[in-house]
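Up next, chain A:
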Amino acid sequence: MMLAKLLFYFFALLAVGSAVLMVTRRNIVHAAVFLVTTLLATAGIFLQLEAEFLFVVQLLVYAGGIMVLFVFVIMLVNLDIEMRAVRFNKQWTVAGALAFVLAMQVLTALWVGRKTFHLPAAPAALAERNTETVADALFSHFVLAFEVASILLLVAMIGAVVMGKRRAE
Partner candidate 1 sequence: MRTLLIPVLCAVVIVALLPLIAGYIVLVERKVMAHMQARLGPMRVGPHGLLQPIADALKLMLKEDVIPTNADRLIFWFAPVASVAAALVAYSAMPIGPAFQIADLNVGLLFIVAVSSLGIYGVVLGGWASNSHYSLLGAMRSAAQLVSYEVAAGLALVSVLLLAGSLSMKEIVQAQLDQGVWFVFYVPFGFFIYLVASIAETNRAPFDLPEADSEIVAGYMTEYSGFRWALYFLAEYANVIVVAGVATTLFFGGWLRPLTRYHDHFPGTHVELLDVVPAFAMIALALYCFRLAPRQPLRVQKRVMAAAGVKCVLFAGILFAALFGSDAVREGVHGAFWFLAKVGAYIYCFMWFRFTFPRYRFDQLMRLSWQFLIPLGLVNVIGVAVAIVLRERWDWNPFFSLVPTTIVTLGFAAWLTADKLELSGTDEDIAAESAAVLPGSGE
Partner candidate 2 sequence: MVKRGGNDEDPPEKRPGDESVPDASSGASNVLQFPTSLKKVEPEAAAEAAKPARRVPGSAPAREAPPAPAPFDNELVQRLRARFGDAIGEVTIDRKQVIVIVDASHVREIALACRDDEKFEMLVDVTAVDWPRRERRFDIVWNLYSLTKNERLRLKAHVTVGATVPSVTSVWVGANWPERECFDLFGIVFEGHPDLRRILLPEEWQGHPLRKDYDILKQDTEWVREHLGIESGQ
């Protein structure tokens, strides 16, 4: 169990640290790399939770698909100009105040509900064939939501094609 804990803290620290670096980096390619690291670390935590399907989807879709396209676009941006651009530095105080309020809220909620704060025991049977479980849930119970989401994506895709076509003409 020691190893599992170590791994969890490793992934957790990696995720949080990369996330912080991601927001603070000026070079957006670096920021993108740290975002990928965050996603990978989160995937590692999924794996520890034995949510193998979720882990793979995280890799395949977020890290392997979406972020590749992100990086692809970012590469084409003229970085020198971006790096020299003036940031919204004057908002530090507002952001700090908001962050403080949010932090206080979370802490208060934790403090108030500390008595009831227990994680339920992990269901033992879930680890077995969880891909099928996910598939069953998606295609039977949530089939309507699933189809609505896919239509939404289809519309977005057609829209993108139309917009891309217009430019070529």
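Assume a contact is a pair of C-beta atoms (placed from the backbone, for glycine too) under 8 Å apart; a residue touches a chain by one contact, two chains touch by 3 or more; residues count from 1.
As a selection rule, all candidates are chains of the complex that A comes from, given by their letters.
Being a predicted model, the structure only gives us computed values, none of them experimental.
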- prompt: Candidates 1 or 2: which touches chain A in this complex?
  reply: 1
- prompt: Where on chain A does candidate 1 make contact in their complex?
  reply: 27, 29-30, 33, 36, 40, 52-53, 55-57, 59-60, 63-65, 68-69, 71-72, 75-76, 129-131, 168-169
